[in-house]
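One structure is given below, encoded as C-alpha cells.
Apart from one protein chain that is not included, each protein chain of the complex appears where it belongs.
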Amino acid sequence: MMKYESQGVAKLYFIAAIGLFTGQILFGVVMGLQYVMGDFLFPEIPFNVARMVHTNLLIVWLLFGFMGSAYFLVPEESERELYAPWLAKLMFWIFLVAGALTILGYLLVPYAQLADLTMNDLLPTMGREFLEQPTITKIGIVIVALAFIFNIGMTILTGRKTVINLVLLTGLVGLAVFFLFSFYNPDNIVLDKYFWWFVVHLWVEGVWELIMASLLAFVLIKVTGVDREVIEKWLYIIIAMALISGLVGTGHHFFWIGTPDYWQWLGSIFSALEPIPFFMMTLFAFNVVNKRRRDHPNKAAVLWALGTAVMAFLGAGVWGFLHTLAPVNYYTHGTQVTAAHGHMAFYGAYVMVVLTMISYSMPLMRGQKAGNQKAQVLEMWSFWLMTVSMVFITLFLTGAGILQVYLQRFSEDPLPFMVVQEKVALFYWMREVAGLVFLIGLILYIYSFFAKGDEVVFAED
Amino acid sequence: MNSDELQLKRASKAALFSLLNLTVLPVIGFIILLLIYQKSSSDSIDHYYSVIGIKTNVFAGIALLLVSGLMILLGGFDSPWTWVYVVSYFTFVHALFILFATWVLVRSWTGEKLKKNILSK
Amino acid sequence: MRETFTKGMARNIYYGGAVFFLLVLIGLTFDTVKGLPKTDNSENMTELVAAGKRVWERNDCIGCHTLLGEGAYFAPELGNVYTRFGESTEAIKGFIKGRPVDGIKGRRSMPQFNLTDEELDAVAEFLKYVDGVKTARDWPPNVQG
Partner (left out) sequence: MSKAHSEIEPELLPGDLAIWLFIFMELLVFGIFFIVYAIMRLKNIEMFNQYQLTLNRELGAANTLLLITSSYFVVRAVHAIRLNNVSNCIHWLYAALAGGTGFLILKSLEYYDKFSAGIRLSTNTFYMFYLSLTLFHFLHVILGMLILFAIVIKACRGAYSDQNYTGVETGASYWHMVDLVWIILFPLVYIIR
C-alpha cells in the first residue's frame, strides 16, 4: 500500500516512539503520585529523576515521531525512494541505544555520578531543564540529526520539491540549528537563561510549528483530497504567522530573569499574537475537512487531525494567552498554571500531530488502506479517553495554579510554598486520577494495533 | 454578482462577525451582526447564519458573563475559590464558543446549513 | 486591489516575515546582552559562584525547584531563597546538609546529596548571587517566591 518501499523505515521509528511514549506516561503517573505522596519511591526514584525521565522521554519520542513522519512523508512527496534507507535504519538503532542508555543512566546512578562518568566537566551542559542529557548524548543527538537531515535533504533535493517537504525541511534544519545553543552554558545565570530559551522557545513556539503544520497539511491532503494549491497557501500563511509572532514572542520568557524591562512590552505584544497561527490551523483543518472531496476510510486519522488542530488551539493558543501578558505573568510565572499550559500544549500540538501521522501511515505500512472496523473504533475510543483526560488534567492544574497564585503571591498574607502545596492537594489527586485515565487510553491505543476485525469497506478513488 | 452570491457573502460575513464578537471585537461585532440580520430576508441563507450568530452570542453572553458574574457574586470577590472557578470556567467555555463559531464560519463558506456531522458522511 | 491572493504572495510573506523578525530578535539580543551588566549582578561573579553553578547543575536541582520561576514546580522557588533564609548562607548550607537520607514519611523531602564542604559553600554562594540579580519589578512578588 505504500507508494515507495523505503517509506517502511518509518515503522521502526513509530514503534519506538509509542514505546517511549508509554514510558513517559508511566513516569508521569509516578510523579503525579509523588505530588501527593511525597515519599513514594523515595529515595530510589526522587522526583527530579522521575521528571527528567518524563520530560526527556517526551522530547526523544517526539523526535522519533518527527523523524518517522519525515521518512514516511518525504519519499511520497518527493516521488522517489529515500536517498539512503540503510542510513535511516542505522541512525534509528544508534539513537535508540543512546536514548535508552541515557534514560538508564538517569535511573541507575545518581545524577552527579552520571555527570562524572560522562565527563561533564570538559564541557558542562548538564543540569538545565529539558537539557539534562549528558554532553556526549547531546553530541550524539547532533550527529543523528545531521545524518537524518542529510538523508531527508538529499531525497528532497533530488526529487520533486513540494511546499510541504520544503517547509518540513526548514523546520528540521531549524530544529538542529537551535539545538546548538544547548552547548552554550555560561556562568552568568541571566545569559544562561536567555540563550537556554533559544533552544526551548524557538523549538516549541518556532520551528516545531513548521514541522507540525507541514505534517498536518500532508495528512489533510491525503484524507480529504482537497486541492494541493489551497492547502499550500494556508500552510504558508500559518507558518508565516507562527514565526512573525513567535520569534519576538520569545520575549515572554524574558520578563523576570534579569533582562531589560522593555521585554515586558515586546513580549506581551508579540505573544498576544501567538494564538493566531493556532487559530488559523483550526480554521484550516475545519475548512478542508468540510470541503473534502472524498470520505477516506481511515476515519481515525481524520479524527486525530481535527483533534490536533482543536487541542493545539486550546493548549498552545488559549492556555498560553491566559498567562502570557506581563501583568498576569508576574503572578503566574513558575506556578502550576505554567504546568497546565505545558501539558495541554505539548499534547495538543506535538503528541497529537505525531499520533495523527502514525494513525494515517501505520495501516498503509501494514498493507491496508485503513485499520479494520474494530481497530478504528478502539483507536477513536483511545482518542477520546486521552484527549478528555488531558483536558481535565489541564483544568485541575489550572485550578491548582490559580489557588497557588492567590495564596502564595496575591494575598495580603502570603503563605509558604509547602503550606500552599498541601492546601491544593485535592487538585493533585484529581489530576492523578485523570492521569490514570490517560494511561488507560494509551493502553487502548496500543491494543488497537493488534485488534482483529472486519475490513473497512470503501469506494475506490 | 447575482443575488445568490450576495446572500452567500452576507452569510459568511455574519458568521465572521459572530466569531469576531466572541474574540477581538466584542459589542461592535454584535452590532454589525444585527445590521446584517436586519438586511436579510427570511428564508435566505444570510438570515439563517445571522440568526445562528445572534443566538450563539446571546447564549455565550449568558453563559460567560452572567454565569461568571453569578459565581463572583455568590462566591465572594475575596475568595480564592471564586477565582479558581471563574478563570477556569471562563477560559474553557469561551474557547468552546470560539471553536463552535469557527465551525459555523467554515460551514457558511459553502453556503450550506449546519447539520451534517464533521466526521460522518 | 481586486485580485486573488496567490501562493507566491503567501510564500513571500513567510520568507519576508521570518527574516524580518529574526533580524529584530537578533538586534534585541545584542541590545540585551550589552545592557546586562546593569542587572545581572556580574560584579559579584566569583570563582566560587561559578563552581556553585556547577554543583547546582550536577545535582539537577532544577528538577524539583524553580530558579527565577523556571524549572520544576515541585519544590520552593530558590531565586530569593537567600532573602527568605534571613540573608544567611549558613542557613542554606544547614538546610541542605540536614536532609534525612530516607526522606520524611508521607511527605516531600529533598534528597541527601552528601555534598562536601566546598560544594556547600559554592552552591550557597551561587544562590546568594542569583538573589542579587535585579529582576524587573523585583520578581518574585514576595519573600515566599
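In order of appearance the chains are A, B and C, and numbering begins at 1 in each one.
Just so it is clear, a residue touches a chain if its C-beta (ideal position, glycine included) is under 8 Å from a C-beta of that chain, and two chains touch if they have at least 3 such contacts.
Just so it is clear, the structure is predicted and the values come from calculations on it, not from any experiment.
Undergrad: Looking at the full complex, which residue from A:Glu5, A:Glu79, A:Asp116 or A:Asp261 touches the chain that isn't shown here?
TA: Of all options in A:Glu5, A:Glu79, A:Asp116 or A:Asp261, contact with the hidden chain holds for A:Asp261.
Undergrad: Footprint of the hidden chain on subunit A, which residues?
TA: 230, 233-234, 237, 241, 244, 260-262, 265-266, 269-270, 272-273, 276, 283, 287, 291
Undergrad: Which parts of subunit C face the unshown chain closely enough to count as touching?
TA: These residues touch the chain not displayed: 1-5, 9-10, 13, 16, 20, 23-24, 27-28, 31, 34-35, 38.
Everything below uses one rule, namely that only the chains that are shown with their structure count from here on.
Undergrad: In terms of CA centres, which chain lies closest to the overall middle?
TA: A
Undergrad: Skim through the chains and flag the pair connected by the most C-beta pairs in contact.
TA: Looking across every pairing, the one with the most contacts is A-C.
Undergrad: Once you find the CA centre of subunit A and the CA centre of subunit C, what distance in Å lies between them?
TA: 23
Undergrad: Need the CA-centroid distance for the pair subunit B / subunit C, whole Å please.
TA: 43
Undergrad: Roughly how far is subunit A from subunit B, centre to centre by C-alpha average, rounded to an integer in Å?
TA: 31
Undergrad: Can you tell me which positions in subunit A touch subunit C when the two form their complex?
TA: By the definition above, subunit A touches subunit C via 34-35, 37-39, 42-43, 46-49, 51-52, 111-112, 115, 120-121, 124, 126-129, 132, 163, 185, 187-194, 229, 232-233, 236-237, 239-241, 243-244, 247-248, 250-251, 254-261, 263-264, 266, 330-331, 333-336, 338-339, 408-410, 414-418, 421.
Undergrad: What part of subunit A is in contact with subunit B in the complex they form?
TA: 279, 282-283, 286-287, 289-291, 295, 299, 302-303, 306, 310, 313-314, 318-319, 322, 391, 395, 398-399, 402-403, 406-407, 411
Undergrad: Give the list of subunit C residues in touch with subunit A in this complex.
TA: 5-7, 10-11, 13-14, 17-18, 20-22, 24-25, 28-29, 31-33, 35-36, 39-42, 45, 49-50, 53-54, 56-64, 66-77, 101-109, 111-113, 129-130, 133-137, 139-145
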